[in-house]
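Note that this complex is displayed minus one protein chain, with the remaining chains in position.
Chain nomenclature is as follows: A, B and C, assigned in order of appearance, with residue numbering initiated at 1 for each chain independently.
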Amino acid sequence: MTGVVQTVLFWGLGAVAVAAGVVVFRTDSMARATYALAASFVAVGAQVLFLHLDYVGVIVVLMMVMEMAVMAVYMVMFMGMNPALMPMSMVHSRKTSLGVAAGAFIVLAGGALLVPWPARRGAPAVDLTVSLGQATMGSKMLVMLVVSPVLFSTIVSALVLALPRSRYDRLGDDLRRRPAEDPQPGGVGR
Amino acid sequence: MRSKSTSRGERDLVEEVEAGMQSFVGVLAVLAVALLGIGTLYAVARLTAVAPDPVRSLPFLSGHDPLEHALSRFHVRWYPVTLIFLAFDVEMLFMYPWAVVVAQMGSGAVIEMFVFLGVLLAGVAWAWREGALRWV
Amino acid sequence: MVTVSVAWAPLALLLVVAAAWWAACLDAVVSGGRWGAPAAEAARLLRQRRRTLLAADRLLWRLGGGGLLVAALLMVAVIPLGRWTLSDLGVGVVWFNAMDVLVWALVWMAGWGANSTHALVGGYRFLAQALAYELPLMFALTAPAVGAGSLRVADVIAAQHGLWFVVWMPVAFVVFCACVVAFSVQGPFAAAAAADIGGGVLAEVSGVDRLLLLAGRYALLAAGSAFAVVAFFGGGDGPWLPDWVWTLVKTFAVLSVLVLVRRRVPLLRPDRLVEVGWVLVLPLTLLQLLVVSVVVVVR
Partner (left out) sequence: MGLNELLGRWAVRRAHVLVIEVPGAAGVRMAVERGLTARSWVQATSPAEADVLAVCGSAGPRMSVVIAAVWDQMPGPRTRVDVVGSAGVPAALNAAAVALLDSDAQRSDATSRLGSWTDTDDERDAGDENDDDHQRDESNGNDGNDGNDGEASHGDMDIGEDHGHMDMGEDHGDMAMDMPMPGGIGLAEGGQDRDGLEMDVLHVPLGPVLPHWPPGLVLTCTLQGDVVVQATAEIVDPVAGRGLPVTGDARRDVLVDRCDDVARLLAVAGWGSAAAQARQLRDDALDGVALPVCAAGVARLTRRVTRSRVLGWSLRGLCTATRAPGQDSSAAGSDVLAVELPDRLRGWLEEAAAAAAAPTGSLAGVGLTDVAFTDAIPPVALPQLVTGLDLAAVRLIVAGTGVVADLTASAAGARARWRRTW
């Protein structure tokens, strides 16, 4: 693929990402807003592919579509009004957020344009996925070691906060009720 | 010496990038063909259907008219499962790169990953005991 | 592995449609119908008028309906036919995974867009089911990647020369196949399109929209079968016949088995399935992965 086509595609994807991001705030439907955000992320994921980061690019698409599919459920459920058929606004505290957004943009864009970029030293590995794996298993092992308990505590704390019925509701105060008292039984054991 | 290696590295990189992008060209072509195929099907259906425009109908409610629009704040009782899922799912970020290197990194990588998974499975087991995997 | 010109992309479409067609024909015949039933069905739906509903979210609705076929084709893009491939992606396995995740969004949108309760319930049922099958699917996909030490589909195939992965990864294979049926919204995993909610995500679609949804489901089944072949059955590996013939023969065989087996099982209710997925299938798949990684390290 020639450089020109690549450039056009790259900027085209950037435009798609921004446009989809704008739609998030312009649409009147929670479902559309969420999937517009997903589309924006997919475009960014595709841009990452241009950086030769195949794994990161594809996993961005994978994770973001999945996460947005879940988020759509939440947006629809917890929006304080009808999630599709009413005029709505996704904008909150307009002035502050505009200020923060503009500030962040100026800082980042200014940094990108003004800071002298270092020249590349050496060449990247042939397969960056391998490098990523080596890093997480080797030199950056600490990440793995930290993430594991963090995710565990995420599961526990999220459920403690969100679960409508705990094991005491199901199994009684002495945890001895069998079968458990559920509105609708089924599943595996307990 | 350094500049020479850099230029060689960059040349390799350019080739590598070209090869990498080439594999996405195939994907793009398939996408284009899929969209073209679907577009053609729609065009054909416009000609073959008894009427090209869609008929305006009310939703199927066993023969009754709707009292309200179905699009609403749909109460998803399984939301606790999504919380467990998303936490566990983050783990997949590490899983694929790990899969590539496990053979060369040896038993250390296996132990590390399965300790990691074991901790998460303990979380799942706890969630199961709490009844978070059932919802109705 | 030879990356062929993009001019061959239409062949991928033809092969997927052919495989989906075969699955639909087989399905019709074993249900007591005729071989021509899918042709009659396609003709019927091409002649039928489309429907639109009051205050429907048509954009998402049509995206969800047509998208299944697109997702299936994008899966197939990384699957080599013998030694030829359209896209020799370095992360082909992850790509397949990403495309199957698209189905989450698409089925939900197909249910949401209609503004109809039955369709809506169907869309949500699918997400609940997805929460049950997705992690086992991911780990089942990881097993061949570990066995080959690569995420490139071509490497996964090459690593199976002499011994197919299905031999020493049977659990991963079975789980993968079940998940393929699940993301195709078929058979025991068709709760999202079940008769008890008037067809669920299919309840409000007619004409060519319906044709696309039905075809997309079979195409997903076909694409999943093809990936099962490259991940567990050595792709084009086999004696006497050319490798591309082997890929096709194995794909059609796996596809046929999936179509035949899924009829023998009643519908699995998503609310009961989730617990099974997490408490039984997920640990089982992880155990398989552990075995695979130990073998790989010791070897």
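Everything below uses one rule, namely that contacts are C-beta pairs under 8 Å (C-beta built on N, C-alpha and C of every residue); 3 or more make two chains touch, one makes a residue touch a chain.
What you see is a predicted model, and the numbers here were worked out from it, not measured in a lab.
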For the chain that was dropped from the view, give me its touching partners among the shown chains. A, B, C
Tell me which residue among C:S184, C:S206 or C:T285 touches the hidden chain in the full complex. C:S206
Missing-chain contact, candidates C:L163, C:A195, C:L241 or C:V257, resolves to C:A195
Give the residue, chosen from C:R62, C:R125, C:R152 or C:K250, that touches the chain omitted from the document. C:R125
Full-complex contact with the absent chain, from C:R51, C:R152 or C:R217: C:R51
Those residues of subunit B which, in the complete complex, touch the missing chain: 47-48, 50-51, 55-58, 60-77, 136
Counting contacts across the full complex, list the positions on subunit C that touch the omitted chain. 30-34, 36-37, 39-41, 43-44, 46-51, 54-56, 58-59, 117-118, 121, 124-125, 188, 190-191, 194-199, 202-207, 210, 263-272
When the complex is taken as a whole, what residues of subunit A touch the one chain not shown? 26, 28, 77, 81-82, 85-87, 164-165, 181, 183-186
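Definition applied: only the chains that are shown with their structure count from here on.
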Could you please state the distance in Å, as a whole number, between where the Cα atoms of subunit A are centred and where those of subunit C are centred? 25
Multi-chain contacts in subunit B, i.e. residues touching at least two other chains, fall at 20, 22, 24-25, 69, 71, 74, 76, 82, 84-85, 88-89, 92, 96, 99-102, 109, 113, 124, 127-128, 133-134, 136
Interface hub residues of subunit A, defined as touching at least two other chains: 54-55, 59, 66, 70, 73, 84-85, 127, 129, 184, 186-188
In the complex with subunit A, residue positions of subunit C that touch it: 55, 57, 59-60, 89-91, 94-95, 97-98, 101-102, 104-105, 108-109, 112, 115, 124, 127, 130, 134, 151, 269, 271-272, 274-276, 279-280
With touch defined as at the start, can you tell me which subunit A residues reach subunit C in the complex? 29, 31-32, 35, 38, 54-55, 58-59, 61-62, 65-66, 68-70, 72-73, 84-85, 127, 129, 184, 186-189
Subunit B - residues contacting subunit A, complex: 2, 5-6, 8-10, 12-13, 16-18, 20-22, 24-25, 69, 71-76, 79-80, 82-94, 96-102, 105, 108-109, 112-113, 115-116, 119-120, 122-124, 126-134, 136
